[in-house]
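Worksheet: the structure to be examined is printed underneath.
A single protein chain has been removed from this complex, and every other one stays in its place.
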Amino acid sequence: MSRRHRLFLCTALACSALFATAAAHADRTVIDQLGRQVTLPDHVQRVVVLQHQTLNLLVQLNAQDDIVGVMSSWKKQLGPQFARFMPKITTLPMPGDLTQVNIESLLALHPQVVFVANYAPTEMIQQIQNAGIPVVAISLREDAAGEKNKMNPTMANEEQAYNDGLKQGIRLMGDVVERPKEAEALIDYTFRARVKANAAVADIPEDKKVRVYMANPDLNTYGSGKYTGLMMQHSGALNVAAATVKGARQVSLEQVLQWNPQVIFVQDRYPQVVKAIESDPQWQAIDAVKNHRVWLMPEYAKAWGYPMPEAMAIGELWMAKKLYPERYKNVNVDAQAQDYYQHFYRVNWKSHAL
Amino acid sequence: MPSEARFRALQAGLIAFTLLLALVSLFLGQYHLPIGDVVTQLLHPDAPNEIAGQVVWTVRLPRVMMAFLCGAALGLSGATLQGVFRNPLVDPHIIGVTSGAAFGGTLAILLGLSPLFMMGSTFSFGLTALGLVYLIATLQGRESTLVLILSGIILSGFFAALVSLMQYLADTEEVLPNIVFWLLGSFATANWHKVMLVAGPVLLAGAVLFALRWRINLLSLDEKDARALGVSVKPLRRGVLVSCGLLVAAQVAVSGSIAWVGLVIPHLARLLVGADHRRLLPTAFWLGGAFMIMVDDLARTLTQAEIPIGIITALVGAPAFTFLLIYSQRRSAQ
Partner (left out) sequence: MITASLSVSELLYGHSQPLFAPLSFACQPGNIWAVLGANGRGKSTLLDTLTGVLPALGGQFSIDGGVSVVPQSFHPAFAWQVQDVVLMGRARHVPLFSQPSAEDRHRVAKALKQLNISTLAQQHGGTLSGGQQQLVMIARALVSGSQNILLDEPCSALDLANQQTVLQLIHDLAHRQQRSVLFTTHDPTHALQVASHTLMLMPDGKWLAGETEAVVTDHHLLQAYGVPVRTLTLEDYPRQVIAPLFSIER
């Protein structure tokens, strides 16, 4: 038999063998957030997570024991403190990252499903799929068909897209790791807490909203189309970048000077930015810096491009109270945080922020 | 200097070494396969051990072959271009194809194109860059090597600027990492489909250049000299440059831009067999392939994740090149 024929035959055999094995377990199919139909084994106990948002959510769904491999940049994305929610993470293998995977390392873990970001390269998704491992892509955003894979899709209604997308994503994860009850509990708690938190600032008119800038390192920020702007809106604030900037992008100092935000927030994972801004002479002219309103956000206030339930449930509350303290005089944000952390992270909330 | 017989022996040794290296590479990888399993798979491909078969036949073998073909393409085109441009400091990137292809790929990532379209975009922009190089040269009214080099530099700069523009337009959290990773080059997503896609141009262009290997000696003469010998310089050079363009564009299309290989390998080959392109071209071909297999083995086994191959070729290539330069200077000074 010629070499080519042999190759083809063995590949076909390998594939059919895989299907045969797969069919031996009962199967189910799910639709991931890229619209792909994915076939999974009925019981999934070996999961590899190559996306930090999904990792965070799986821990909150109490599924961390099923995780056998994580992305190599989890420390950078979630902060090293994340290990206290999932101590074993420091010893887990790291076969890949958001945009690449070492297929052999992955195969060595014998995973039953791999979670990837919706923007993972198609080639990477195909490669994992071709190796016989189901891939579930998560976007936490419900886009119009055809824009599911794009960055900065034009969203007719950003709010609805992210709300529905988060719910859909959590339910999908719950389905895959067989924790549907935990998924519903998380969704329920989050959205209820959010409504309560937002109530006090819901009536502030647009022109009275505090003007806020989200400072990531190197003059990066979030414009429209990202959850960040929505978080600010729910907190009664206005994202100065939303009007002219689309997506996550680097802006120029001149633009920031022109926006002249009243408040500058910095995410918990970038503490060095606060000091950098406060000591940089070029930033001194900005209202927020002059009035010492450059604030590091607590861990749960994840003002990311993608929504996280803790950001919605308590992050928005924290931000609203920070901006409008008089409206939240009787609200104890730390107590709320403690409640959430006990429920979903199963540890105490300890503020290590400044 | 090696005589004909010694050259043949060297050539055979090099080919044997490369094949052996390829074979050994099948035993290497993050997925621990006992040697026995690999051997069994190779001897009995219909054996029922499906995970071992999968690793050997659909993961490692296409990857090793792709690394070989890409490395060979770079070595061959580098040696040829150094001859055509009469300058041992020439890298295949000089004809602008790499930058054009990089732009094509980056654009595809920005637009979210499917892998097939991305490879098509990379390949066509690569060849477009070569076409533009010739256009600029023609507009200047001359087609000498100096003019071609300058045009290549201009276009490389232009496309590099466009790549930077794409990076600027990209979402910093979600698209940019993709672009950066792709630009650094990788064989991580190798599969048989890609091997076929790159094998076609490499074998075709390679065959053409192989047949022309003595003529390329003539091309590396002074233009006046070559013409006086009866060589039709312009058409020959065009054919050779198009073949090199095909090689480079195909390589970038399947694996991103990989630097240094096309510069260092021809030098090493020249040290081994001399400047006669009849010997130099096949030597650079096999040497490039062997080198790339070795480097890719490092890229996929050093850590659990994938190291972009462009990083390793640069880290290895720059010092190696320095060493080769010093060594060949010493040798010619004797």
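Every chain is named by a letter (A and B) in the order it is written, and numbering of its residues begins at 1.
Just so it is clear, a contact is a pair of C-beta atoms (placed from the backbone, for glycine too) under 8 Å apart; a residue touches a chain by one contact, two chains touch by 3 or more.
Predicted model only: the values in this text are computed from it and were never measured.
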For the full complex, can you list every visible chain touched by the one that's not shown?
B
Per the whole complex, from B:Val97, B:Val163, B:Val231 or B:Leu287 the residue touching the absent chain is B:Val231
May I ask you to list the residues on chain B that touch the chain which is not drawn?
1, 83, 86-88, 211-215, 217-218, 220-222, 224-225, 227-231, 270, 274-276, 278, 332
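The working rule: only the chains that are shown with their structure count from here on.
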In whole angstrom, how far does the Cα centroid of chain A sit from the Cα centroid of chain B?
39
Touching residues (chain side chain A, partner chain B) in the complex
6-7, 9-11, 13-14, 17-18, 21, 72, 93-105, 107-108, 117, 119, 121-124, 126-127, 130-132, 149-152, 220, 247-250, 305
Contact set on chain B toward chain A in their complex:
29-32, 45-46, 48, 50-51, 53-55, 57-60, 109, 112, 114-115, 168, 170-175, 177-178, 181-182, 186, 188-189, 191-192, 300, 304-306
